[in-house]
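What you see is the complex with one protein chain gone and the rest in place.
On to chain A.
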Amino acid sequence: TTPVHHQDVLTLNDHVWPKWQSIIMHSDGTHSLHFGVNCVLGHLMALERGGMGQQDQHDSQRLEMLKARAVTLRAKRGQIKHQTDVVKILKDKISKDLPLEDDAAAAGGFIELQKSVLTAWRMQLKDLQRAHHLIGGYELVECKEGKSVCVSFHTAFEGISRHNIPPSFPLESFTKQNLQKDLKAFLQTLRQNLNALAARRRQVCLLKELVGSVEVMESNQLCNILVLMCTAQGETPKAVLCTLEYGDLTQCLPTRVSIECEDKTLSESPQWKKNQSLLLESPAHTAVLTMRRMGSIA
């Protein structure tokens, strides 16, 4: 099927996709990764459109196009108005506990009411589908008549989510491990890792946003290492380097924290032992804010 571009979304198989990255898994065991497929296609289509149509034919063509569009929309409005009226009749009959089919009603009328009943059920099914997307964090769409499946993930940290999968994400190894045998396990593993990645990344963003006095010296795409430089308060302010290693990629907290300072007594002090625990047990930005509030760092 050729995808259709419409404003800011992409329609594929009658399913509307917002501009997310997606993974397409084929039943023959291969998979393809589509980054910004909609953006690329949209761009290509825009280029195509720009190239076509000479300027002289442009104006009369445009008028024709507008006229046709107006006619289409007028028809659509009529259709929807009629459907809305039928739905209201359905609601009226149901709330008055009347049968849908009565002797006086024309056969056409009854079928329309039945159509509304189905439409109401479809609405509920779509709502349930949406609910599952929101609580599961992913969307699964079958393409090519069941031969391949397209999955989109939604990650979240502290209630806010947006997503893209970085190239360094070990997608290949996950698919090798799980995909053939068990779709459910594959999705769960992927979901876990993506969520943890999003959480770690968000912590780095929040650190930069909320705490100006701490410098992020090193971080990477997978966010499995974070090196921070803090300024310890004291008679003479001293630079302290905190290295957070995230050994478990399904977690958003580090597995190891090391504190380095030129002044050995500082890094061995009970205060900084406590700071080390804080960094191990709470999200990076929360820990750093607490350390600042307690006067440990600037």
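Methods note: a contact is a pair of C-beta atoms (placed from the backbone, for glycine too) under 8 Å apart; a residue touches a chain by one contact, two chains touch by 3 or more; residues count from 1.
Methods note: contacts and distances are computed from a predicted model.
Student: Among "Cleavage and polyadenylation specificity factor subunit 3-II", "Anti-silencing function 1B histone chaperone", "PITH domain-containing protein" or "Centromere protein P", find the name that the UniProt record gives to the complex chain excluded from display.
Tutor: Of the names offered in "Cleavage and polyadenylation specificity factor subunit 3-II", "Anti-silencing function 1B histone chaperone", "PITH domain-containing protein" or "Centromere protein P", the absent chain's UniProt record gives "Centromere protein P".
Student: Given the contact definition stated above, which residue among A:83, A:243 or A:290 touches the chain not shown here?
Tutor: The missing chain is touched by A:83.
Student: Check the options A:74, A:256 or A:273 and report the residue that touches the missing chain.
Tutor: A:74
Student: Looking at the full complex, which residue from A:195, A:224 or A:267 touches the chain that isn't shown here?
Tutor: Once the missing chain is taken into account, the touching residue is A:195.
Student: Would you write out the residues of chain A that touch the absent chain, in ascending order?
Tutor: Its contact residues with the unshown chain are 7-8, 18-20, 36, 39, 62-63, 66-67, 69-70, 73-74, 76-77, 80-81, 83-84, 87-88, 90-91, 94-95, 97, 100, 111, 114-132, 134-137, 140, 142, 154-164, 183-184, 187, 191-192, 195.
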